[in-house]
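With one protein chain removed, the remaining protein chains of the complex are shown where they sit.
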Amino acid sequence: MVNRLISQLGHVEVISPKPEESLLFYRDVLGLEVSGRANQSVYLRGWGEFFHHSLQLTEGPQPAVAHAGWRTEGPQELEETVARLERSGAGIGWRDSEVGHGPAFRYRTPGGHVQEVFWEVERYRPPAELAPLYPNRPQRYVPRGAAVRRIDHVTFNTDDPLRDAHWYRDVLGYRHTETIRFDHVPVVLGAFVSTTPMSHDLGLIRDALDRTGRLSGVPGRSNHIAFWLDQREDVLRACEVYRENGIEVEFGPGRHGVGENFFIYCREPGGMRVELFSNGYMQFAPDVYPFEWQVSKGALNFWSPSQMAPEPFLFEAFPPVPGERGSPPVTHAAAAAH
Amino acid sequence: MVNRLISQLGHVEVISPKPEESLLFYRDVLGLEVSGRANQSVYLRGWGEFFHHSLQLTEGPQPAVAHAGWRTEGPQELEETVARLERSGAGIGWRDSEVGHGPAFRYRTPGGHVQEVFWEVERYRPPAELAPLYPNRPQRYVPRGAAVRRIDHVTFNTDDPLRDAHWYRDVLGYRHTETIRFDHVPVVLGAFVSTTPMSHDLGLIRDALDRTGRLSGVPGRSNHIAFWLDQREDVLRACEVYRENGIEVEFGPGRHGVGENFFIYCREPGGMRVELFSNGYMQFAPDVYPFEWQVSKGALNFWSPSQMAPEPFLFEAFPPVPGERGSPPVTHAAAAAH
Amino acid sequence: MVNRLISQLGHVEVISPKPEESLLFYRDVLGLEVSGRANQSVYLRGWGEFFHHSLQLTEGPQPAVAHAGWRTEGPQELEETVARLERSGAGIGWRDSEVGHGPAFRYRTPGGHVQEVFWEVERYRPPAELAPLYPNRPQRYVPRGAAVRRIDHVTFNTDDPLRDAHWYRDVLGYRHTETIRFDHVPVVLGAFVSTTPMSHDLGLIRDALDRTGRLSGVPGRSNHIAFWLDQREDVLRACEVYRENGIEVEFGPGRHGVGENFFIYCREPGGMRVELFSNGYMQFAPDVYPFEWQVSKGALNFWSPSQMAPEPFLFEAFPPVPGERGSPPVTHAAAAAH
Partner (left out) sequence: MVNRLISQLGHVEVISPKPEESLLFYRDVLGLEVSGRANQSVYLRGWGEFFHHSLQLTEGPQPAVAHAGWRTEGPQELEETVARLERSGAGIGWRDSEVGHGPAFRYRTPGGHVQEVFWEVERYRPPAELAPLYPNRPQRYVPRGAAVRRIDHVTFNTDDPLRDAHWYRDVLGYRHTETIRFDHVPVVLGAFVSTTPMSHDLGLIRDALDRTGRLSGVPGRSNHIAFWLDQREDVLRACEVYRENGIEVEFGPGRHGVGENFFIYCREPGGMRVELFSNGYMQFAPDVYPFEWQVSKGALNFWSPSQMAPEPFLFEAFPPVPGERGSPPVTHAAAAAH
């Protein structure tokens, strides 16, 4: 009777074709701390994160999420998880210890997303000048840029969000929390699964290229990664930090109906979409899910349901397919001011 | 050497073709208090307002601002103001005391907006159950709906915002605080004037019907009226109150570059656009104005400058002209839930 | 390998010698919804709670927490929990189904606190006028009073907080998250345990009567119950709601170092201490606890560590012992204004 296999999203690996500019964004605009460098990667984490890193930023040709890593509840839960993955046919295989964590078992989900599970992890040890005043924090609060606290979730594009949500639920024990359906066609726009009491630490969105719903046909694409801020006011403050750094808000501020989360989205210099995220429900009961949304009820844009979302948010994913915009828009006014 | 003629925006008269529904909006959704009824009008005020009313809601065929009323700094300032208005040729004439205030002098501005100035005013006297705990408040705080504190400003449509701004400055002593110009054509989109240290209590926006800039040719139209909330979080809370009452946010939440104000807009049931408003600079110096914006710098939508504003915000004004939408959009999802 | 027995705090039963006044407080000032009445009890819940009630308010001679109820992760987890309680010697026995939930097993902890565990629960069904717009909510948001969302935690007084924390950890599988020790004497002031990623849903504080540390000798006393609000601004707004209702803030606003939570405390009319609570960390890792505080580091009052807490907060608990104040202070100014 194991009722919890995975304890949290550990890290994501993001590919950037402009690694130096992306690093400036994650470090100086989001406020992440650099905790290591190796090969083509820089490792970063938020001031509230206890482990070595939550973001691996890697140089590459196109913006993408190369993999996501999940930490299990314990060593036995890792064994059990791997057994389940192997039985499901999704397993790729073990990798040796890497920067920041111990051996990890890689797998490919039905939507084509490469991920890994691990238990052993390197605890972050702050240098003296970052020693925390709070014994319950891994380091001192550093008010640089938006000062995001921790990674929150990753949202993948997939040809079938509901199939994937069921897979995460049945194979890996995620809770399937919410589903978004179109009003007039029997198509699922998105589905959400979670290993925590928050609504999701893994989102799944239909990989459509345009309003006709045509699919990209490319597996393993991603929509965005998201970081957490403690208060909605912190997200509004981040809007200001973005603008002062030449970054435009692509979507928001607004509230998703799903999860009740307060959000803004932007595109980092390498092209990847980044969400800042706060508020949202905590649901401790194991048996009230999943909740069913229609798009028209404001699943994506609760306060303005007739304005569903900007088209780029809906139809541009990573890696981009031919014809998609792989680079973020340039705010000329802001750029000129620099 | 009179350096201040007008002390504040006193009231606006809004016409509604659906007065009962509009009253429910202003009273239960915005949270205004009803302070009187006479003829075809209901009078309302926010919990933080010291005078009899700031909103006169009047039944009529089309949404519009029928007039705006301004209070002078004193009785001598009223005399001086009237003398200036008469010299300018804008004067219409005196009206006897009316509900809530003493004799008022009416005038028509170059943009065709009927307004009035007055000095004598009726102080609000709360009933016992609304007696304030704060001696510096006119009544107890009532947390009904969005609980707006006070009227903030009125924004008029006009064929020439800059001409009007100069008129308010030269004839009535308003400060001309900000101007918005298009980037690539020598056209002024908007201008702002103020009788207070806030950026504006009177806005002026070009009365264009579409992206070609074609003017309506109808004088005296209005864009919106605005109410104040003390914190940005109060505006976010109001989004929730709106949605729970079947009201969709038309534009926002966002930040205007002009004035630095945090805003949301909606349409009340009678059709009029209503802004909720918070934050924004206070500028005490008399000699730093006016500030000049280009549209591309985010004058209207600072955090997303390339998304200027939704078209209805830019091109639908009141009273509507043929072809314009005089009624607010219906949030079907919300309506269905009621 | 069960790694999670209990999913959440379900409800607390609070005794009030002034049940009508207490009901007005919980319903109109906190904004809870009444969901039932039976015998000497009224049942209430927050707008964000999915089950029948989280507060049972019962008439009785002195303010106290009569019992707390916890829901397990499932029916097997209930069996396992009961087996462990019986092995530990803490078991009292089964009770039949009661208002809002199925059979519950009662037990008495080492600190003398009577509690119960259950699995079957009645789901809240809103009346039509409270049907939610969010499919993920149990009912419509009702902005009455402080509009608390849900119960958050209960904090008990005990002669040995650390002994109790270890007992909750070892017998019931709570995480032991934080401990507060005095700086200069080897005494534990408080300890905190949790069934969620928040810092605690059960607090334990030393049952001292004064600064000498003399213990009351009365088992099973309680310090406070706490309700959750989504944003710190909601807590500040609640201060205003309190004051307008003649309720004085006893301690706060401030930030506990423990949990990083933003708080205010007051005393409800029956005497019980009530905390409103927001912000605070979420800690998903199972292996970073417990964190160790010294009082001087700001465990209770992080922003003003040399002002530890007001004496009533530290030395008045419920039920009161002879010489303790069982009734809340009267705010004469506020009372006079009513």
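Order of writing sets the chain letters: A, B and C. Residues in each chain are counted from 1.
The rule is short, and it goes like this: a contact is a pair of C-beta atoms (placed from the backbone, for glycine too) under 8 Å apart; a residue touches a chain by one contact, two chains touch by 3 or more.
Nothing here was measured: the structure is a model prediction, and the numbers come from that model.
Novice: Counting contacts across the entire complex, name the shown chains the missing chain touches.
Specialist: Every shown chain touched by the left-out chain: A, B, C.
Novice: Looking at A:38, A:92 or A:131, which makes contact with the chain not pictured?
Specialist: A:131
Novice: Sort through B:48, B:161 or B:220 and give me the one touching the missing partner chain.
Specialist: B:48
Novice: With the full complex in mind, choose from C:254, C:270, C:290 or C:319 the residue touching the hidden chain.
Specialist: C:254
Novice: Using the definition of touch stated at the top, determine which of C:141, C:192, C:227 or C:242 touches the missing chain.
Specialist: C:242
Novice: If the hidden chain were put back, which residues of chain C would touch it?
Specialist: 232-233, 236, 239-240, 242-243, 248-250, 253-255, 262, 264, 294, 296-298, 302-307, 310, 329, 331-334
Novice: Touching the absent chain: which residues on chain A qualify?
Specialist: Contacting residues on chain A, toward the hidden partner: 131, 133, 140-141, 143, 145, 231, 233-234, 237, 240-241, 243-244, 333-334, 337.
Novice: Applying the definition given at the start, please give the residues of chain B touching the unseen chain.
Specialist: 1-4, 7-8, 48, 50-51, 71, 73-74, 76-77, 80, 123, 133-137, 177-178, 195-199, 230-233, 257-260, 279, 281-288, 291-293, 297-298, 302
Everything that follows uses one rule, which is that only the chains that are shown with their structure count from here on.
Novice: Counting C-beta pairs in contact, which two chains come out on top?
Specialist: Result: the chain pair A-C has the most contacts.
Novice: Given that chain A and chain C are copies and touch, would you call their interface same or different according to whether over half of its residue numbers are shared?
Specialist: Over half shared, hence same.
Novice: Let me spell it out: compute each chain's centre from its C-alpha atoms, then which one is farthest from chain A's centre?
Specialist: Here the answer is chain B, farthest from chain A.
Novice: For chain A and chain B, let me know how many angstrom lie between their CA-based centres, rounded off.
Specialist: Whole-Å distance between the two chain centres: 41.
Novice: Between chain B and chain C, what is the separation of their C-alpha centroids in Å?
Specialist: Roughly 46 Å separates the two chain centres.
Novice: How many angstrom between the C-alpha centroids of chain C and chain A?
Specialist: Taking the mean C-alpha position of each chain, the two centres sit 33 Å apart.
Novice: Spell out, as numbers or ranges, the residues of chain A touching 2 or more other chains.
Specialist: Expected reply: 232-233, 297-298, 302.
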